[in-house]
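Here's a structure for you.
With one protein chain removed, the remaining protein chains of the complex are shown where they sit.
Up next is chain A:
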Amino acid sequence: MQATASFKLTLLRGMLAGLSGVSSRNMGLLERKAAIKHAADMAMAAARGSGARWSRALLTDLSKRKAAPTGAGSRLQSRPLHGCGASSFGRKFLRRSFRERSCRAWKRRPAAPRGVASASILARRMVKKRAQVLRRLVPGADALDGFSLLEETLDYAVSLRAQVELMRGLTGALAHHSGSPAARSYQETNKDS
């Protein structure tokens, strides 16, 4: 499953526009890295537009952060917070009410005898846990479940892959034309590709 050609083209244009802004400024290595990630995510979300929950969430979050990097470790900036920008209290409340709602749904099903964790109950718990992890990875997927969550995940993953492929291509192009040590090391590790 691939992103469309028009998405990739828009992504490329957006990325180059963002990068040209980065290259014209004097920055430290980490600051530039943060700016590059910002440009990449901005280009990806903008190319997708308002048609997906993840891209709307990303655009909202990115425009709040602008291009101001915190300068902290990449873990802090690695992925934006998802959700609609509600206060953290609001978000916790949302999550709790969703949990309560899904708990009530579980109670409606025939319960296994206490103390006996049947395979199906364990399987359901595992699915719930993993869905939770997925919700944290996909921007804006906080309130999604089941089919919608998987749909959004597919959409996001396809776009993310296009972003990665674009950045690989750019890195290769720049490394090829540069005599810098950074380029040489990139060329070494990518000899076979």
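Here, contacts are C-beta pairs under 8 Å (C-beta built on N, C-alpha and C of every residue); 3 or more make two chains touch, one makes a residue touch a chain; residues count from 1.
Heads up, the rule we're going with is that contacts and distances are computed from a predicted model.
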{"item": "Name per UniProt, for the chain absent here [options: \"tRNA (guanine(10)-N(2))-methyltransferase TRMT11\", \"Origin recognition complex subunit 4\", \"argininosuccinate lyase\" or \"BHLH domain-containing protein\"]", "value": "\"BHLH domain-containing protein\""}
{"item": "Touching residues (missing chain, whole complex) on chain A", "value": "1, 12-13, 16-17, 19-20, 22-24, 29-30, 32-33, 36-37, 40, 51-52, 74, 78-79, 123, 126-127, 130-131, 133-134, 137-138, 147, 150-158, 160-161, 163-164, 167-168, 170-171, 173-175, 177-178, 180, 182-183, 186"}
